[in-house]
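One protein chain is absent from this view; the other protein chains keep their places.
So, chain A:
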Amino acid sequence: MKEVKIVEAPQGHSGSGFFATSFDEAIGLARSYSLWPLPFATSCCGIEFMATMGAHYDISRFGSERPSFSPRQADLLMVMGTIAKKMAPVVKQVYLQMAEPRWVMAVGACASSGGIFDTYSVLQGIDRIIPVDVYVPGCPPRPEQIIDGLMQVQYLAQNEKLRRRNTDEYQELLASYNIQ
């Protein structure tokens, strides 16, 4: 049997019988290894996500054990596939229903920029309606790329200050999308 790996403890002070670290570090660590993704899959990138979720690639190895089909409990919105302009208010509503902290990953060319669908009916990238944290390129991206994107989100979760979401900068970003 392989040796079970445990994540390293964050930086802090330890002595006999105690270990002290900052909330930022400890909570960031916990959050990053239990990100519940909400798959918003509309096309072929969604099929790649199904492979990513399945046993072969297994996104649960990264702590995303439970794809959440309710936005209330989700931490990470994964938008995979072409988003038509008529779908845009739906995506935005799903995002609004998520609780902070929330991250957004745009998987594939269509979600990132509209992709090959440079046409009157397709939203030219979901960052027109909601802020995006991580873009995964590809048409569609391979499961390894989606996992790499998830690891980028983990990195964000680990290194984010707990109060970042109260900062003026973050509030301004949301205000620029007419959120809140």
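In this section, contacts are C-beta pairs under 8 Å (C-beta built on N, C-alpha and C of every residue); 3 or more make two chains touch, one makes a residue touch a chain; residues count from 1.
The criterion applied here is as follows: contacts and distances are computed from a predicted model.
Missing chain, UniProt protein name: "NADH-quinone oxidoreductase subunit C", from among "DsrH family protein", "NADH-quinone oxidoreductase subunit C", "Iron complex transport system ATP-binding protein" or "ABC transporter permease subunit". When the missing chain is restored to the complex, the residue among A:S32, A:S68 or A:S113 that touches it is A:S113. Note that of A:S14, A:S121 or A:Q171, the residue touching the chain absent from this view is A:S121.
Of the residues in chain A, those that touch the hidden partner chain are 85-86, 113-114, 118-122, 124.
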